[in-house]
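My structure is below; once you've seen it, I'll send some questions.
A single protein chain has been removed from this complex, and every other one stays in its place.
Labels run A, B, C, D and E following the written order; every chain starts at residue 1.
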Amino acid sequence: MVVLAIVLGPIIGGLLTGIDRKITARLQGRFGPPIMQPFYDVFKLLGKEKFINNKVQIVYVITYLFFAMLSFVLFVLGQDLIAIIFVLTVGGGAMVMGALSVRSPYSQIGSQREILQMLAYDPLLIITAVAMFMVTGSFKVAEIVNYQIHNNTPLLYVLPLVFIVLIEVLSIKMRKSPFDISAGQHAHQEIVRGVHTEFSGPYLALIEVAHWYELMLALGFVAIFFASNWYIAATLVIVMYLLEIILDNTTARLTWKWMLKSAWGFGIVLCAVNIIALYFI
Amino acid sequence: MLHNQTKETNEVQTTADKLFAETQKLADNGYRFIIADVFEAEDNFELIYQFGKDYDATTLRLTVPKGAEIPSISPIFFNALLIENENQDLYGLKYKGLVVDFGGRLYMSQDEVEAPPQSMAGMNVSLVKKWNKKADTAKKEG
Amino acid sequence: MGDRRTVIPFGPQHPVLPEPIQLKLVLEDEKVVEALPQIGYIHRGLERLVKVRDFNQMVFVAERICGICSFQHAMSYCLSIERLMNIEVPERADYLRVIWSELHRVHSHLLWLGLMADAFGFEAMFMETWKIREAVVDMMEATAGSRVIISTCQVGGVRRDIAPELLQQIVKLADDVQRRVKAIEHSVLNDYTIKKRTVDKGVISKEQAWKLGAAGPVLRASGVKWDARMIGYAGYKYLNFEPVVETAGDCYARTKVRFREMFVALDLLRQAVAKIPAGEINVKVKGNPEGEAFIQVEQPRGEVTYTVKGNGTKNLEKMHVRTPTFANIPAFLTMLPGCELADVPVLALTIDPCISCTER
Amino acid sequence: MGLINNSRAKSPWVVHFDCGSCNGCDIEVLACLTPLYDIERFGILNIGNPKHADVLLVTGTVNPRNERVLRNVYEQIPEPKVVVAIGACACTGGVFADCYNVIQGVDKIIPVDVYVPGCAARPEAIIDGVVLGLQKFQEKVEKMNKKAVGN
Amino acid sequence: MFGMLSPILKNGFGKPATRLYPFEKREAFDKARGQLEIDIDKCIFCGMCQRKCPSTCLNVEKAASKWELDPYNCVICGVCVEACPTKCLSLNKVYRTPVYVKENQIKIGKPPVKKTAAKENA
Partner (left out) sequence: MLDTLLLILIALPFIAGFICLALKNHSARAVVVVLVSIVLMITSVVLLGQGNFEYTLGGQWNTLITYLDFALLAYIAFQAFYHRKYHSLFAYSAVIFAIASIVMVYYFDFVMAHGIEVEPTFFADQLSIIMVLIISIVGSLICIFGIPYMKDHEHHLHLEITRQPRFFLYLVLFLGAMNGLVLANNIVWLLFFWEITTLCSFMLIGHDKTEIATVNALRAISMNMLGGVGFTAGVMILFSNAHTLSLIDIINSNHAPSLLILPLSLMVFAGLTKAAQVPFQSWLLGAMVAPTPVSALLHSSTMVKAGVYLIVRLAPAYADTWLSTMVAILGGLTFVITSALAVGQSNGKKVLAYSTIANLGLIIACAGINTPLAYAGAIFLIIFHAVSKALLFLCVGTIEHGIGSRDIEDMHGLVDKMPLTAVISVIGMLTMFLPPFGMLIGKWTAMEAASVLPIVLLLMILGSAITIVFWVRWAGILMSTSSKPVKRVIENIAFLTKTPLVVLAALAIILNVIIFQVYNLMISPLAKVYYTKAADTFTQVGNGALVNTVGSFTLWPIFATVIVVILFSIYAVGKAKNSVVTAPYMCGETADNDEDRPRFRAIADGWVDYSHSNYYLNRVFGEEVLTNGSNIISIIAILVMFIVAYMGL
């Protein structure tokens, strides 16, 4: 199981990224790159000359990669959601510190924004977990899934608002417009490549792979909203992913202020309403 | 006489000391500053300042000897700052009272090519160009 | 103790800046407290080429001041020489100049819109606008043989004629573009995120705009009704149109102005095609220019001025171009302090900077 | 290793530096990204950051002020890298070759691999130019390896 | 709110606008200016083109009967074509392809025919 997760995670994640790029291109009226493009990118990056600013950077990248991997593995193993989110923050923190360790303007500004980004999505993610706990009585993924299978009530039915908030959280986590403020995937950025500015070559490749793990984890979060039926769950994931892509293509990048406001205002209020509503059902 | 697009502009002859006051007057009358030009002669510069109001243009014209200091009108019209700095760069004029002084470094980075004289001395117009030669020698050496 | 300010370079090589210009930004958190520019990355010194190129060759140099408003540069230059030498240009040539000018305006505004979208990370819109622009560019290639720098103007008229069938195609193109731009206009001006990024950003009041010498859409978006085309150079004297004016003076207003200007330009195209007379397209030029002339022409980004001085030889004595961006940079610099870092590209783009024009 | 080598030509990320172009070539480079030409078909991304790029597209005349920038951008691209000079200006200085502030051609400053002529260079030509540049990767890789051994 | 929604969905369901260059090339326009060609046989090495060229990329040496073009400096304006008295220059519709190494295009023609030579002597 663990090995499978470690191996299949990035493969599916990479494929999904490729599909994302293809669909994005299509939505923009373009032909688009081949589906395998992300893999080409990563392999090419692996073969590039190693450019570093300092050696500590490498450590941070590796930390990011392995902790992203770990969080996904823990998820697959059905572990505690809050623990998973905490593990995820290690990766995020490593990225921030890595970007801060270089005295480079855009890298450091990017990391400041990344911190704000973490500030925006971290509580929402935990609240999502809490909402699941409220329904199922457990923080463990395995239990959450079991609960839905036994009671045959998908979480989506009882937590629709939380699910909507999750859409925003995933946009932030996947660095999609309108929240691509700390490092865009492709679009041109006022802060160049943000936190990724100073990572290049093989190290950038590792970051990309780590990002795939995170993507898989994010989609996993979506999937367990409908764990009673895996077909519907898969559909849900696909719909969600498409939604993210469309959102990405229909919005301009917004500022961190707006992001914080919407996450802490809109997000938390929606979740709260949903959770309070639980008491009445 | 300066030809404008459709008609002749009204032109005011002035001097360096009066320039600032004249400009202030125009500013008070609702004119805006459009552009300043320099015509270089043997040993003096002829400066013309263009001002506009609606579709009319007014010109201030003055002659200053080379090396003289000219009062900057950028405190009145902020947008004069770029052209005045440009003239410092390209003609070696001196302005005093510039709001932001680039010190002759607005466009130019190297002293060798600073303010090329009108004669364009050292310019090579033939097909075989100096850089090509330089590069060829460099290639042979390296 | 504890300096809380960030000092960073913004440019010259920067992904959101299509052209090299540098701003030294001093930030507090993300608020810009001070911005100082450094330009000169594109300075070529081409005005001095008048010394070694004759006034006919200079048309092609002037044209290459900028690849976006290239035709209009060539035209302005020709207008100024023609003014010096008192040349009457044939009427058909006047009309053809209007047609190419307005094609350039449309393509330039579409290009700007795309870059603007890119500045705030709206890739899909960039792609949409540039797709439309491609049709305009194709039309330029069909009429003049080249996509961006069309080299059709010369002192005394134009070098190429447009065949009647092609003229009809231009009308068709105008209708087509009108339809497609209308669709985009709707999307852009009503989009929540775009409004968030543009409304009330970089406000310039009417008085400020005039005093700072802003030009073109920046000026008109602040409520000043000033358009050099009203002077009536080239074929504009035969056509009727109204300058586009908005009053808010923010980025959103400037966007709106450019949209509406596109429609005006398309309308002018139609008018020109309808009215264009038959006849010669250029006259023979004899003699050499002498005297001084000062010309104002409305380019996509605003008013360009050409000051030329001839001395009776085939080389001019002086040529000086003041371009709209040159005039708009002071306005841009006054917009900057107090804005957010994320707004810097947006503000930069709303003046539609063209550095190669500015530095020549 | 084979996988990596195959991937190189399939995923060239470009960084575009406008070092004094008139914008003519510039907008043609950008036009390549647009739906009609869509160079992302070849995996080409305009990445904006030299540290991530493989291909440097240079347009325009070099002058003493942007020369140092050009050199810096070039140095910050990790090997294997390819430089494509686009347009008459970048190749030789074009119409501006005789100006006092113009250095005639990018190759006076950094090694250029591919020259794309034209004023402005057409998008098709630019695509051809990049594709031509990709064929040089193999050679570049050898150079890189030699350099690594040298260290 | 999401203005771009309908255009992008339209794109998504429609066919991409991409022209699959280099596999799919389009017809050049009639007026397209590609590259400069010379019918060297017709050239009389008068140097008119060289004098008119705004980019000084032509070099005509009468003595050596040499006509030399720096194609990487040419801005394809077509002035020389118009200026040439014998109409030996033309612009074709094919744009020039990129290269690894810049080379000047040198054409050596036949020495000018006697008639011209005679004229010059006179």
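As a convention for this text, a residue touches a chain if its C-beta (ideal position, glycine included) is under 8 Å from a C-beta of that chain, and two chains touch if they have at least 3 such contacts.
The shown structure was predicted, so the numbers you read here are calculated from the model rather than taken from an experiment.
K.L.:
For the chain that does not appear here, which of the shown chains does it touch in the whole complex?
P.N.:
Across the whole assembly, the hidden chain touches A, B, C, D.
K.L.:
In the complete assembly, which of A:Met118, A:Val145, A:Leu159 or A:Met259 touches the absent chain?
P.N.:
A:Met118
K.L.:
Taking the entire complex into account, which one of A:Ile23, A:Val73, A:Met240 or A:Leu254 touches the absent chain?
P.N.:
Touches the omitted chain: A:Val73.
K.L.:
Mind pulling the subunit B residues that touch the left-out chain?
P.N.:
100, 102-103, 105-106, 109
K.L.:
Which positions on subunit C touch the chain that was left off?
P.N.:
Where subunit C meets the chain not shown: residues 1-14, 20, 22, 24, 28-30, 36-38.
K.L.:
In the full complex, which bits of subunit D touch the chain not displayed? Write them out.
P.N.:
Against the missing chain, subunit D presents residues 17, 49-51, 65, 68-70, 72-73, 75-76, 78, 148, 151.
As a convention for this text, only the chains that are shown with their structure count from here on.
K.L.:
When you check each chain against subunit C and subunit D, which touch both of them?
P.N.:
Chains that touch both subunit C and subunit D, as defined above, are A, B, E.
K.L.:
Farthest chain from subunit C, comparing Cα centres?
P.N.:
Using the mean of the C-alpha atoms as each chain's centre, the farthest one from subunit C is A.
K.L.:
Contact counts by the stated rule: is the higher one at C-E or B-D?
P.N.:
Looking at C-E and B-D side by side, C-E shows more C-beta contacts.
K.L.:
Going by C-alpha centroids, which chain is farthest from subunit B? Tell me that one.
P.N.:
Result for max centroid distance from subunit B is chain A.
K.L.:
Determine the centre-to-centre distance between subunit A and subunit E, using the mean Cα coordinates as centres, and give it in whole Å.
P.N.:
Measuring from centre to centre gives 53 Å for this pair.
K.L.:
Quick one: report the Å distance separating subunit A from subunit D, using the average Cα coordinate of each chain.
P.N.:
One centre to the other, that is 34 Å.
K.L.:
Got the subunit B residues that touch at least 2 other chains?
P.N.:
Residues 107-109, 116, 120, 123, 125.
K.L.:
Counting only residues that touch at least two other chains, what does the list for subunit A look like?
P.N.:
Only 25, 27-32, 186, 188-189, 192, 249-251 qualify.
K.L.:
Using the touch definition up top, name the residues of subunit C that touch subunit D in the complex.
P.N.:
12-16, 18-20, 40-46, 48-49, 52, 60-61, 64-68, 70, 111, 114, 126-127, 130-131, 134, 137, 146-149, 354, 356
K.L.:
What residues of subunit B sit close enough to touch subunit C in their complex?
P.N.:
Checking each residue of subunit B against subunit C gives 1-6, 9, 27, 30, 32-35, 37-40, 48, 50, 54-55, 57, 59, 77-79, 81-83, 90, 100, 105-109, 116, 118-120, 123, 125.
K.L.:
Looking at the complex, which residues from subunit D come into contact with subunit E?
P.N.:
35-38, 41, 84, 88, 91-95, 97-98, 107, 113-119, 122-125, 127-129, 131-132, 136
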